[in-house]
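Here the complex is missing one protein chain, while the rest keep their positions.
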Amino acid sequence: MQNNENSYLFKFAWKSIRRNSGRSFFIGFSVSLAVLIAVWVVAFFDGLNFQIEEAVINTNTGYYQLQEPNFSKSTESSTPLEFSKYSKLFNAPIVSYSPELVLDGNISTPEGSTGLVVIGIHPPLHTKFLPIQSKIESGEFLTAEEDGPIVIGAELASLFDFKVGDQIVLNFQDVNGELRSELLPIKGIYHFNSKSFEKHFVYIGQKTWQRIFFKKEMEKILFNRIPIMTRGLGDESVIRNRFKDSDVQIKTWKNLNPEMAVVLEFHDGMIRFFFVIIGITITMTILTPIQMMWQERLKELKMLNILGASNRKFWKIGIFEVIQMIIVSGLFSCFLLIIIIGIQSYTGVDFGFLNEGVSIERAGIQLPTIIFPQLTIQQLLITFAFVVFVLTVSYVWSMYRTLKKLEVEL
Amino acid sequence: MNGFLYLVKFSYRNLFRVPKRTLIMILSLSLGCGFIIWDLNFANSGSREIMKDFLSQYAGQYQITHLDYYNPKNKKEFNFYKTFSDDELVDKELIKLSTPRVNAPVFLSGSRKTLGVLLTGLMVEKEKRLSTLYKAITVGKFLDPNGNKEIILGKKLSQRLNVNIGDEVAAIGQAIDGSIANDLFKIVGLLDFGGGDLEESLAFTQLKSAQEFLSLPPMIYHQRVSFDMDSEALPILTKLGVSSWDELLPEIGISIKFIDRFTWIVSFIIVMVVSLGLSNTLMITFFEREHEFTSLNIIGAKTNWITASLMIEVFLMGTIALILGTSIGYAATSFFNSHPINLEIFTGGKPIIMGGITIAPHIRLYAVPKYFWQVPLMIYFFLTLTMIYPLIRVISRSKNAI
Partner (left out) sequence: MQFELSNVDKVYTSSEEIKVFGAKGVSIKIAEADFLALVGPSGSGKTTILNLIAGLIIPTSGQLKHGGKEITSMSLEERTQHRLDYMGFVFQDYQLLPILTAEENIEFPLQLKGFSKKEIKERINWSLKQVGLENLGKRFPNQLSGGQQQRVSIARAIAGRPQLILADEPTANLDSKTAQEIIELFLKLNKEFKLTFVFSTHDQRLIDQVRTVLYVQDGQISESRVHNV
């Protein structure tokens, strides 16, 4: 019997919505549109943040870096650790990693001079970590066996007019603190990431690095740091736990690039603030139409009450109406979101006009002009939750006011 | 005129038909307006204050240099050999308002490391008066104006070089005459820029020490840096180059513009959302009076008259709301002028770093006059759009009823 009554009231609620179909559509549409806009902005910033984060981790930074303690304190390169002692720890959620030796050097030519970060890599591991091998625009990338050649960035090559096959004079301080120079042939020129990255990051093999810094090869893979890629910063606790008994220091990309970390935090903060404002605005603006819709029914409710329908029944009808409006609005919003963001996450949105068409670098990172909004399950849930909140608050408040008035009139 | 005044009076009276509903509509509009004005002032003040703080620490509002000092295509590159003297600067007022600097890319060597940095020679007393660089010293002290061969480094740089207060670092570079320049400098202070990039790449010494190191004669400089933050206009010089901060730091300038433009987009969105609800409410309000419109038409009021009365009613409501809204916007802005906002609420407490420097997070808001007419104009525009559909629907329904 109860089920029959609920089913009847549910149908009655639907008829009430359809009776004033224009107005109901308008209310539902207003809510959907507001929610759509708000969530699209979230998706846009999610996409922007993702792209910024990708750009950062691809500056040979990784999501995390395991750093040898002296290197961590003062970028001291002379006390590297042996990679073999840690190699067993590099399984899931670690996706890729690259044990690296790092040296501050510089080159000096008649055209000028510039500081360099000379990274000694084990190519088979490094190519899984960073796709520089596939970004070589002339020459080739390094292989594991060779000793001697260097791979430089296109910006550096352009500044000093270097070509594949040229020799560069690398100046540096060796393990004893002596200033030394080394002639290294250019094997390849890469074009990847930002101009700042291309200007400062050069790659040599581990053998070459050990030979020029230690004056001898160690016949093993050493590291000052190991940048690693995982699924994201959500794996931090797993990583820290895994390496807690070792003597390496763990830093996230946010520790390594605090300026861009703050940019992302700022975006997140702005979005939360924006969402709250939109939520309040839309609730206030649809409250009146919903209230008016309910107040128009006062006469009708009075008549139904005379026939025997109690306040409880009216509340049920109202709740059923809310549920139906939520379903329709929520589904409509989600549907539009999937279509719009689905397309834009593929084509991207050109926001070059916000940057005046100029591609710019900040803190060594190339900021994107074409942004790919990201559609996530979380956003769809937020959409739905938003719709639920706005409609429930408006309907419940309007019902309460109307039924209170009805009580007075009866 | 009499007829028009009566029309306005009639429209005004209609605002009191359902006072609560009119009040809610006015409140929605005025709160929306007030918030947008506050938000724009916040973005503008935030940008201004951040830029002031950022620029006053190091970069300055604008720089005077030799015409060929900066690469016009890329102002991150400079020609070390292009210097100028104060004799070329005719306007002595500019000399008063700016501080001279010399710059040289050098290699600094600590105990076990050599790193490339930009060594900048400062006129210490003037620098202390005009910029806030000295406030970034957290260990040791700022340069002594009468001292010689003193150096202050970024904290990160000192860590990398493994040096500290009292240690000496060797600087090697190229002098202006092409010879090798080298000297020893004593570290007297460490700069803390919050961990930003500039901590690794900057070092400062006395102007005289730098000129001696580079074999530069006195009164010959690479730059004159002005910290006159309130001046919008750049000086026009024929013999020398003038570069504003946004030419030198385009990424910062554009990041600021991004926030400004994004704020306008948010404002647009809020007005659209408010307009949707308002349109809905207006439609219901107008439909309620359909029967009355028919009666008015029977008595002799033409469609134009009825349309005009509705439009005036909406504009009157809008005007009241916008007067209230601009007052709310002004009041809110004034409140946050005396109670600065801490931007770190947006970053979860983390310090804000921009261009390698930590920015003071407390922002005082200032009212920008143009927003107090631009925002109401935008809202009036949307209000007009908002009432078109309800008007058309109700007028055509009334005509059909007749």
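Which chain is which? They are A and B, in the order written, and residues in each are numbered from 1.
We take it that contacts are C-beta pairs under 8 Å (C-beta built on N, C-alpha and C of every residue); 3 or more make two chains touch, one makes a residue touch a chain.
No experiment lies behind these values; they were computed from the predicted model shown.
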Shown chains that the omitted chain touches within the full complex: B
Residue of B:Gly3, B:Gly178, B:Pro217 or B:Pro369 in touch with the missing chain, whole complex considered: B:Gly3
Among B:Lys302, B:His339 or B:His362, the residue in touch with the chain that has been omitted: B:Lys302
Listed residues B:Asn14, B:Ser243, B:Thr326 or B:Thr358, member touching the removed chain: B:Asn14
Absent-chain interface as seen on chain B, which is shown: 2-3, 6, 10, 13-14, 16-17, 292, 295-303, 305, 399, 402
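The definition used in the following text is that only the chains that are shown with their structure count from here on.
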Interchain centroid distance [CA atoms averaged], chain A/chain B, Å: 26
Contact footprint of chain A on chain B as seen in their complex: 21, 24-25, 27-28, 31-32, 35, 105, 107, 109, 111-116, 159-162, 194-197, 250-252, 254-255, 257-258, 261-262, 266, 269-270, 272-274, 276-281, 283-284, 343, 345-348, 350-356
Residues of chain A defined as touching chain B within the complex: 23, 26-27, 29-30, 33-34, 37, 41, 73-76, 78, 104, 106, 113-115, 172-173, 177, 179, 258-259, 261-262, 265-266, 269-270, 273-274, 277-278, 281-282, 284-289, 292-293, 354-356, 358, 360-364, 367
